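Mind looking over this structure? Questions follow.
Here the complex is missing a single protein chain, while all its other protein chains stay put.
Chain IDs A, B and C follow the sequence of writing; residue 1 opens each chain.
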């Protein structure tokens, strides 16, 4: 049994990780920590775990976490993760970091968009961007995974085949994305209160969201050169789910069938990408609680544009589920174990 | 034109008051204040008011408020209101207080349930409980109105005819009430965040909610003696509305028709109480944004019980609308002015 | 592997059954049927199953279902189930019926509340009411299970210990219950449309809901005599979850601790009942997607009443999860298999 720890267990992502890992047949959860003054039972904070796991959640004692576990999920704020990642790696542990700290090869991009000084630049080269559909081979042998952001997961998977296969103009990609409220984290916040979010739909951080460079970075690698995308996130009055509507111009005339076939080939070995048949459109409801990324395609010959729509559960494929998928690959388990 | 001020304009109730008063033909809003470091435009906080009213919202300067207005709505925390009420009354102004500070004739009850020492006990006798369906005459001549709580409004109106007319056993009333989330106020709070409230239904403060003694106090006046009710509030994942389901045992056999007729007579002169025909049930949706209290009645002869269900909009009849209804009565305006 | 069929797979309950059974380690799903003109892929109707199960959903051919499966879940309308139950039992199969057809020992009660003539009265004696917390032993050896209704599950579990142990007055139980919208089934219906349910809270079928006699019947068995309860269902703008608030009068002075202890003992061997510690209140969110019934207790000494609040997921413990729990017992599997 793989001994795993969750550092930062009381956020939505930590809680989802726990929910998934409880059902994983090859995992033993050995440590849960959070920013606390004193240990609690995890079900004191989340009654849904009562009777399902009987583990205390304690203030973080890095030495203790290292002693008791083989692989550590870090669900910590950006800028805080890097220090602990370094520490656990040094202790010979594997680390899956759910923050943005190791997602950028170019430290300047990270520092510019996050406004945080990077203190572990030596690890950036080793860190692998944990999107298994693109980097499965490197993930298998990685010690440090930078688990992707939620918007980037849905956006990159939506556009990767078009970019990689040179089907579309790379100057002018538009990504209009819509997320449920848990994507903003679990915290006391007036703008995230029910009275402010319910019966409300709004955009935020237009052209300025920190997930923008992450999408650009990965699509840029596929393109072979830097590119800029227009990314607009919106807040949907629902708990979970991200729908991403991406717009691209084909370089030459094509058809919905042709592009669906392209995606089918591109993701032939990806167990968690489901390409919809012609005429079907992705819906966040269909991936609720699941690790799938559903992708649907419409080629609009009237306007000469390809519209790609992807749906994920922001807490599963967009965070905790993808982290477990990465853990499976790193540990030699079947990629779908505990996730199907 | 009546010059009015709203002290505490940036909560949900203050905002709703403003929304209603903007459309009131006999009112001029002269002052908006809130807990602020510096003046803002009210539409900086609530963009919905942009172009509809062009008034600054300022830190509270009681002298300035008194100078510029004739009637003052206090939408302040319990315990804070009392001080300002006294001050404005002294300046010769009329006051409608939306806090609980003046709702109890018995200061001991207030102090016990609110845990606050009352510092203006001299005003308790003068204050009139602002439920127009029961106290219209006293409201007309009052200087100080204690505007009822949201749950008490729905609960008292649901049971008043049965209690007043001695139709039911008074020992054993059960009130099961369900409120939209704005009832808890506008604030940063984890339990009130969207992710915690959506797809959640829960009770809170069972047997211990501070609105319990307010209901008991008013029903006790109607009964002619003290009584205890079982009151359970619940939180509904919606913005607005309170549905109250009240259970009582009739002293003798009766029928739905008979009780509907009783309510019809009892509320014959109450423009904002609508008693439903037999077979129709109250729905919070039907009073959304309106100052009505809808009441529906089922006499269950199988179980020998009367079930009364009332619906109000917690921000309108449960707060701001009722305050304006009181203002109308105090000012000699038609009771429904600006509310229909 | 136990070969199971779902007859009526395209409702919310059928879909939830499928979701649970896909993950059950001892089950092979061999047949899915629904009211259809021609076979479909189940993921044509529910895209969430794409890639997870590759089975057609066909028009019902009872012979084929009997040939291919050992145990059959019937998720059919009341009155329709009885005929197929009889047929499958005759073919030597085990049947778990999710309709109300076999829930009443007294056929007159069924016919009165459902307005349907019972055509398989010979099976009523053999059918076992599938609430494992009360009837586990009989369930283990049953051929025909009447799977409980959603409201009755939450209501009976909330009150059973009080009734069985003679702690409360049996004349005067009030059950105020609130359900998410999926409880009403999957269908085109104006009152169930989003625009009519969202930002709405309402009661329905007050004193007249067909689950009333089911609750009375089971509590009556525990009491040793017939009793009448006041049952009021309400519709909550959320997908899943039932919160039940039950009110009872203790026969003698008691305390929250004492009643919590009583429940702890009563449900000591029930893996899916979680009794909350003093001060904690049940929330539908905490059982979302889980087979638990969470129960919380407040003894109100001011009013001399016991308030019991239970929470279930109407589609899991209130339907499909409980059906699988019954299947586990009938098949000699661990009670929690595939449900934890």
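Here is the rule we use: a contact is a pair of C-beta atoms (placed from the backbone, for glycine too) under 8 Å apart; a residue touches a chain by one contact, two chains touch by 3 or more.
Since we're looking at a predicted model, the values are computed, not measured.
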Hidden partner chain, touching residue among A:78, A:240, A:274 or A:317: A:240
Selected from C:121, C:189, C:261 or C:301 as touching the chain missing from the view: C:189
Hidden partner chain, touching residue among A:26, A:44 or A:176: A:176
Interface with the undisplayed chain - residues on chain A: 172, 174, 176, 178, 180, 196, 198-204, 206-207, 228-230, 232, 234, 236-241, 243, 245, 247, 249, 281-285, 288, 298, 300, 302-303, 305, 307, 309, 311
Absent chain, residues of chain B that touch it: 23, 46-48, 50-52, 199, 271, 274, 276, 280, 283, 285-290, 292, 294, 340
Absent chain, residues of chain C that touch it: 12, 181-182, 186-190, 192-199, 237-239
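In this section, only the chains that are shown with their structure count from here on.
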Furthest chain, CA centroid comparison against chain B: A
Chain whose Cα centroid lies nearest the overall Cα centroid: C
Computed distance of Cα centres, chain C from chain A, in Å: 36
Whole-Å gap between the CA centroids of chain A and chain B: 46
Residue list for chain B, restricted to those that touch at least two other chains: 196, 198-199, 237-239
